[in-house]
Every structure is written in structure tokens, then in C-alpha cells.
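For this view, one protein chain was removed and the others were kept in their places.
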Amino acid sequence: MKAWVKSRPAPGAELAEVPDPVPAPDEVLLKVRRVAICGTDLHIYKWDRWAQEKIHPPLIFGHEFVGEVVGMGAQVRGHKLGDLVAVETHVACGHCRLCRRNLGHVCENMKIVGIDRPGAYAERVAIPAVNAWPVPHGMPLEQAAALEPLGNAVHSVLAGEIAGCSVAVTGCGPIGLFAICVARACGAGPILATDVNDYRLELARSCGADRTVQVKRENWVDAAREMTAGEGVDVVCEMSGQPTVIVESLKALRNAGRLSLLGLSSQDLTFDFSQLLIFKGITIQGILGRRMFETWHQMTSLLESGRLDISKTITHVMPLADLEDAMRTLAAQQAGKIVLVPWGETTGGPAAKRSSEREPAGTRA
Amino acid sequence: MKAWVKSRPAPGAELAEVPDPVPAPDEVLLKVRRVAICGTDLHIYKWDRWAQEKIHPPLIFGHEFVGEVVGMGAQVRGHKLGDLVAVETHVACGHCRLCRRNLGHVCENMKIVGIDRPGAYAERVAIPAVNAWPVPHGMPLEQAAALEPLGNAVHSVLAGEIAGCSVAVTGCGPIGLFAICVARACGAGPILATDVNDYRLELARSCGADRTVQVKRENWVDAAREMTAGEGVDVVCEMSGQPTVIVESLKALRNAGRLSLLGLSSQDLTFDFSQLLIFKGITIQGILGRRMFETWHQMTSLLESGRLDISKTITHVMPLADLEDAMRTLAAQQAGKIVLVPWGETTGGPAAKRSSEREPAGTRA
Amino acid sequence: MKAWVKSRPAPGAELAEVPDPVPAPDEVLLKVRRVAICGTDLHIYKWDRWAQEKIHPPLIFGHEFVGEVVGMGAQVRGHKLGDLVAVETHVACGHCRLCRRNLGHVCENMKIVGIDRPGAYAERVAIPAVNAWPVPHGMPLEQAAALEPLGNAVHSVLAGEIAGCSVAVTGCGPIGLFAICVARACGAGPILATDVNDYRLELARSCGADRTVQVKRENWVDAAREMTAGEGVDVVCEMSGQPTVIVESLKALRNAGRLSLLGLSSQDLTFDFSQLLIFKGITIQGILGRRMFETWHQMTSLLESGRLDISKTITHVMPLADLEDAMRTLAAQQAGKIVLVPWGETTGGPAAKRSSEREPAGTRA
Partner (left out) sequence: MKAWVKSRPAPGAELAEVPDPVPAPDEVLLKVRRVAICGTDLHIYKWDRWAQEKIHPPLIFGHEFVGEVVGMGAQVRGHKLGDLVAVETHVACGHCRLCRRNLGHVCENMKIVGIDRPGAYAERVAIPAVNAWPVPHGMPLEQAAALEPLGNAVHSVLAGEIAGCSVAVTGCGPIGLFAICVARACGAGPILATDVNDYRLELARSCGADRTVQVKRENWVDAAREMTAGEGVDVVCEMSGQPTVIVESLKALRNAGRLSLLGLSSQDLTFDFSQLLIFKGITIQGILGRRMFETWHQMTSLLESGRLDISKTITHVMPLADLEDAMRTLAAQQAGKIVLVPWGETTGGPAAKRSSEREPAGTRA
């Protein structure tokens, strides 16, 4: 089959012909229908320091995707051929003490699809059956490809009280945009969004932010206080990974507020924990992945009921064959989520998206 | 001042001239701006069995209202003349063991405005300052009069997980309608609403119910299962008070679901607790009043951010002078919430509502 | 192998020679080391109405046990030969919507060991590997056999706030006794225990109840109020299954208290839900089985740290060969938990228990 392979410890990726994956007894084999680009994929493509430490070529990368079940191992129950599934890319071991406590999202033996095992910039991929989640009924494939990062946002926003809470989302990359959509759908407000990038702030407004702050032009902590009659916001969802923004977040929060941290950095965080954390009675949460599978259930329900609309976050649909172009587009920071269409799949506008979904197998290109 | 007084242990009420209330040191004196009718008020008016047991004439009744602070006792802090406030009608003692644990909503020494102490079918009323809650900025007075019963709905809906949950609201009187609005605003879905009354079901749809069931024509338990792929709903907010509906609610819930009971009855409930409650791992919550004052805060935030819209629930605005007409209208079950305008207040359309609000005192009629 | 088989739809059980179980690919084969008697087993033995509806002979029954891993299927990970394991007897399907939400304890496809599939009144039994839980280090085998019903008590007691809470445990059968032990270990107090049986109340005191009430001689609701300065208890763990006791429990609770129901009955429950549930703001929880596997983790930690001591609850150790005697002893209600020792296992006093545990395989009788 065709696949984009990180074949050497160097920038770039190679389009190659590789053997088809064979599912283990507890795995399903998926035909990739749509695959999105994560910031992590760009790190791997560029071969930055993080990638050099974590990735062992050759590796098929790509991990945000929707696939169709085209094969399965003998032990698999609960799936059938033709099912459309999104994929939880964190493969938990299932038997460690954390997994047995339903804390699989922080399993110490975790393997990640597209990092530690073959990913989805390919025609087909095998994953554990338990990691396959049925796509919400009627969902366009382009959106279904983004369920994994949307789950990060759902996990962040719903990690504490949210209805009737004022919220700041710091950083309007795709997960920040998703967080705005989710917070709005779940009764949060007012919602303030911050970024350095005007393009992204425009997307933030279209996703439902009540107030946006371009942080080079305006002090967002002041804006957050002003928006809340001086009190500070109830919740910050921190998506930027910038240590300075984390410190600002603590300042922007009301006493006893919640700071949910998702954005990563290679830099340390330094702050006056006594004044900003203890005296304010604040709670900080490290958010990793998605609760397995409560988050997936919440996300599915929000989407199927129509409460949550993420259509504005998908800004580009391109052929997977043009991965290199797509990587350049993402690097230029003039994109929300970019979704890629594998070889042989039909691309089209919204109508085409809907008609291409769940059609009889024989009619698919 | 003028007031409607339940002057005798008999049906009806009497419009009378009574002495002005004098606020105690920790009380505020309110000029009533709008007052709504609660089902309880109709019980008092009709002088049914419940009223005969609970009410000791003479009593000024009426307890859902918005007022303007026109006086206050010497110990009052945090309020000023001219403030528009809604009223928590449950007067908790503040010093019993439950109050000291922030469980004032179930204070054992509770007194209720319009039941145990003078109410708001009057020009003015005195209440404890702690029970006065600032009206959300920009809110029409007619809606502000309904914050107390809206709080019942907010308390019910937010008494557990709600975002991404399927919900049934059984009974579409005003609190049921409010519950639909709140559930929808907070990410619940799909939302099923039940009633015997087509008028109310039409209101339910306009408030955001995804599915309505007229229970004389259709089995709502079946509808709830069908709506949830056979699983049952995550949450039922029971507003009818009918024992049979409570039993049906247990059947309509998925395993480990939540049943929040607000509707009251003089009848006993009989059910197979082993099969319907224990084997299903269900949680039943008795919901009384509003959390003081977390519920008020949540409600205010939902309204001020615009996430929650209750405009469709207010179906009638009438003069308080016509209380008897209003009672007949409510009794006919062809109304959502009925709001009354005291003597000397201007009635009008939406524009008037807004302009009449928070204007300088001298300009008011 | 030898096993007690419910061979016919009639009272009693038959000691028979049956084929050895063969574990499926995801199952472990266990040598039964100790097996306890549950009230359910007595129902099956006596062949009462419940048993007649639920049980399909022939069936090897018995489900509270500790075993040693002596074989396993090819897909099993996380277990090894020689491990001592207790068994979660509720076999959840693992792939239904409830299981995927970590609500496996109420899986709609649930099968129960010793009810729906072969049980443990036998020399060996095969169970899904995921249902095997490592026995806490150093635990006597007799106690390890009781972990499953102890888990019911842990689930009940820890289903809400418990530290610093006053508690009533209604019904002092083994699970009630366990609940007293667990509540005491977790900071609850004062703890009141009720029963009709003086023998059991004596056990309740030795397990840590601060106050016991023989309900034929004394009104326990009054006692509960007296114990809490008139306020009522924070929590009731209802283990009797008697509808009248459930109604009394609602009366004994303080406002906003918690009622956790575990005891089952074939009778309906009838009560004034408006007065006893809604006006009091009470929460009722149906408790089924054990959270998989949070409850098992909590239980293990409480036992390994020594905070929880259940030694007083095991009143009889008898040979499994004498099952009929044991059933008579249990029926006479003069027992706490009765533990049975399979053929070929050594019985002994506490010292023997400890030495027989985890000894090299060759030395076992």
C-alpha cells in the first residue's frame, strides 16, 4: 500500500510502497478515509529536537483520522466490517494499575499511534479494536477525522464545572478553537480567546468567542478582568504552552478558579506559587489525551444532538498525496484544522462530503 | 399600600389597603416591579387541601418577583437604593447546622415568603437583605420576575452531569419549560419533553425540546428508548409530580442514570425498588428550591452571557389589579408563565420593558 | 473434578464428578482455595421463587471465592501461574455503551459467575482474566474469599462523602458488617447499626458500630436522631432490603442526606416521596455490585494498609464437602460470613491460614 514514511532521521517524509498491515487477534484493520494534521506531525516532519528524541525511523506517521473497518482479528467483538470509526490514538495497556482504575489516559505503558506504532498517513492501518470509536451518525468525514483532537478540547473543558462559567481560552490553534466551540455548547460564557494571530482570532469569533484579544496589542489579563466585573474568569483552558501565558492565566483567574493546562512546551514554568496559586485557592489540572472513553461518549453526544458545531474549525481539505504542501500551509499559521484525503477517495464540497459518507461499499472510488 | 390578601380561610383573595412593611435591621424594603404566579399561588387562591393545612390567613401571598430597593435596615451591606433585585423566597435561618454547611436550601427553620411571611402581591415587601439577588444586567423585568422558579430548573438540571447527556423533562409547566431551556443551554441533548397538554408541548418545542410526546397519545418511555438507540436517557427531570410518571421515569432511564424529582404530589409513590432502582444502579435526587446562592450565580451567568434564553416561557403579562383573571387563565392550563404588573407600573412591549428598566427613579410612572 | 451442582429444579444440591473447565483465550483457570456462601447461594440451594425464575439447572453455583491461577488462555496478559486472585463475579461485556463509559457494573449484557455461568463450589473454575483481581498482600485466604461481598460494602459506603459523616447501617448480615468496618476505617462516625438479631448486633459492635439497635425492642429512627443531636444521620447504608426500613431510613436521615440502597426484596416500596424525599432534598442511590475496578482498588488499599480489618466478620470456616451443613448454619442466622475449604485444602487456625498462603505449590496438601 501507499504510505508517507519518516524513513530517515532528517526533515521531510517519503512517499513509499509498504506492506499491508495485518491485524492482531484483538485489532481491527482500517481503510483510512480522512486524516488530519496535528502539530505533532509537523514536529516530526520538520525533525525538530522533540522529534529527534522521540521518533525512531522508519515510521509511518499521522494519527488523527477516520477509517472504515475492512478487517479484524478473531477476538474482536463489537465492531463489524464497513463501520466508520474514529481512533483513540493512545493505546493503553489495559492491565496496569492505572488502567484497572479507569485511568487509561495516563497508562504508564502507553503507546501512541503514529509515534510508537504505525500511523495513518497511509491507505490502511491496524489498531486495537478497543481504540476504535463509532463515528457520530451523519457526521461529515472531514470533521470525523478531527475527533481525536476535539477530544482533547472536550476533556479540557469538561474537566470541571463549566455551565455558567466565564472562560478564557489561551491559544487559538485547532484545539483552542475546539475548546471555544465546546465551552459555548456547554453553557460557558462569556468566553474570551487570545492569540498573536489575527487569522486565528477571526476563526475564534466564528467559533463563538464573545471577546478576542490579540495579545501583542492588548493585555488579556486586563480584558479578562474587565469582562468579569473585575473578578477574574472562572476557568482558563491553556492551549498555548507558553510559560508566560500560564502565569498570566493564574492572574486572570478569580480566586478558587480552575486552570486546565493542555499546551506543551520544552521550557520550564517559573511563578510565585504562594501568591498566585495558594492564596488564590486555585486548582491546576494537567490534561492529557482523552478519558477512555467517557470523553468520546460526551463528544459523540454533543455532536449527534447538534449542540456542538465544529464546522468552522476545518479550514482546508487537501489530498494526502500533497502532504508536503499541507505541512507548509500549517507551518505558515494560516490554517485551522487541515484534513487530508487519501489516494482514491473523492474530495468535494459539503454536499459531496455527506454523500460520500456511509455509501454502499461498491460505489466508493 | 395596596395588596392582595388571603383574608379568610376560603377560596379567592381580597384587594385591600394594608400598612406599609417596615424593614428589620438586616432587611431591605422592595417596591414590587413585576410579580409572577406560581402554581402554589393558585393552590392558595383556590384554597385546596394543601393550602388549608399550610396557610394561616390573613396573608399577603405571591412570591415570584423582582423589586427595587427603596429602603433598608441599619445592618445591611452590599445593596443600595435603586438596585433591582430578584428574591430567593426561602428564608434560611443562617445559623443551624445545615445552614453552616452551606445547605441553607434545606434549612430546618426555613420560612417562605408569601407562605410563612408577607408576600409580593403588593406594592411593597420587606425581605432579608441576604435573600435579594441583583438582577442580571439588561434583563427585561418580566423575565426577572421569573428568576425564582427558573432557579428551580437550574438546580434540577445542574444537580449532576448534563453536557452531552440525553434528557427527558416530564411535565411542561413553567419549570419544565425552564428546564428545557437550561438543559439545551448547557449542552444536553437530545431533549425529550412530555405533557398531556398540546399547548404546553408547543411551548416546549419553541424552548428547544428535540422531541415532544403527548402522553395520552404515545408511550413516552418507548419514545425515550427509541431516541437513545434503545439505551434509555441519561437524565430525567421530573416536574409533573405524578407517581406514575416517576415510575415511568425509572423505566426510561439508562442504567446508572439520574432522576431529579421536583414535582410534588399528595400521593404516595409505589414501585419495585429492587428492579428499577438497585439493579439499574440509578440515583434519585429530591430537588428543593435553589442552592444558596450557587444556583443564583449559575443562572445569572447563563442569562448575562446570552446562552440561556427564557423569553418563550413568558406567555402573559397582565395587571396585578386583574389577579383574579390571571388565576383563571392559569387554571385553564393555557399559559406558560404569567407575569403581573403592579399598580402604577407601565406595561408595554419589549422596547418598553427595556426602557423602563433601571431608569432614573423620577421618570417611573 | 468434584463440584456441587444444582442438578434439578428442586431444593438441595448434588455433589458430582464433572469435567474440568477449559479456559477460553481470554480466561484464566483457577484452583478454588476458599469459597464463601452468599445469601444468593442459599436462595439457590433452597430453590425459592427467585431461584426458580433465574436459575437454569444444571449449574455449579457459588461465586465468592479466592483461587490460584493454574492455567490461562493465549490472549491473557497481566496474570501468571501461581497468582492468588479474588474474583469480580459480574462479567461485563466490555463493549456496550455502558461498559465503554466505565459503567461496567451496570452492563446490560452482564453475566454472573455461579448464576449465568459455572461457579466456584468446585475444585476449579474458569473466569475472564479481566475479572481476576490480585489478593492483597498477606491477606488470610478466608478473608480473601470474602472480597466480592466486601466490595459491595465498599461501593455503598464510598458512593458519596463519608469522612466525618454520621452513618446508620440497617441490617447486619455480612455486607452490613462489612459496611460498618469500612465506614469506621474511612472516618465515619458515629455509626449506628440495626438488626432484629442479637447475635448479629454483637458482631456489629465488634466490627466498630458505636451504637446498636435491636429494632424489635427500640425505635431506631429515634435512636439515630438522639445520636445526632436531633438532626438525623448524614448517610444510611440500607442492607436489609425491607421496604419499611427504607421508609424509616428516609425519616432517620438529615435533610440533604444520602441513602445508599443495596438490600433487595421482591416487595414494592411505598412512601410519601414529596415529604420524605423532595422536601428533605435527599439523594437515593441504587448500589449494584462493585465499580470495575475502582472499588477493588480502594478495597485492596484499605486492607493492605491495615486501615480496614474484617477479621471479626468471618465466623465459620467449614469444609466445602459439608456444604449442606453450612447452608443450614447460614439459614439459622447465627453466622457472619461462612467460608468453605475445598477438598484437599488444609483447614486450620490463624497461623495455618497464614502459612498456607503463597507457599510453594509442592507443599500444599
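Note that the chains are named A, B and C in the order they appear, and that numbering of residues resets to 1 at the start of each chain.
Keep in mind that, in the parts below, a residue touches a chain if its C-beta (ideal position, glycine included) is under 8 Å from a C-beta of that chain, and two chains touch if they have at least 3 such contacts.
These numbers come from a predicted model, not from an experiment.
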| item | value |
| --- | --- |
| Sole contact to the chain not displayed, among A:1, A:16, A:70 or A:98 | A:98 |
| Option from C:269, C:308 or C:339 whose C-beta touches the chain left out | C:308 |
| Residue in contact with the excluded chain [from B:52, B:102 or B:244] | B:102 |
| Touching residues on chain B - with respect to the absent chain | 25-26, 75, 77-78, 93-97, 100-102, 293-294, 296-297 |
| Missing-chain contacts mapped onto chain A | 97-98, 103, 105-108, 229, 231, 241, 243, 246, 254-256, 261-262, 264-266, 268-274, 277-288 |
| Chain C residues that touch the omitted chain in the full complex | 158, 162-166, 184-191, 210, 297-302, 304-308 |
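Note that only the chains that are shown with their structure count from here on.
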| item | value |
| --- | --- |
| Most extensive contact between chains (C-beta pair count) | B-C |
| Euclidean distance of C-alpha centroids - chain A vs chain B, Å | 41 |
| Centre-to-centre distance between chain C and chain A (centres being mean Cα positions), rounded to whole Å | 42 |
| Sites on chain C at which at least two other chains make contact | 97 |
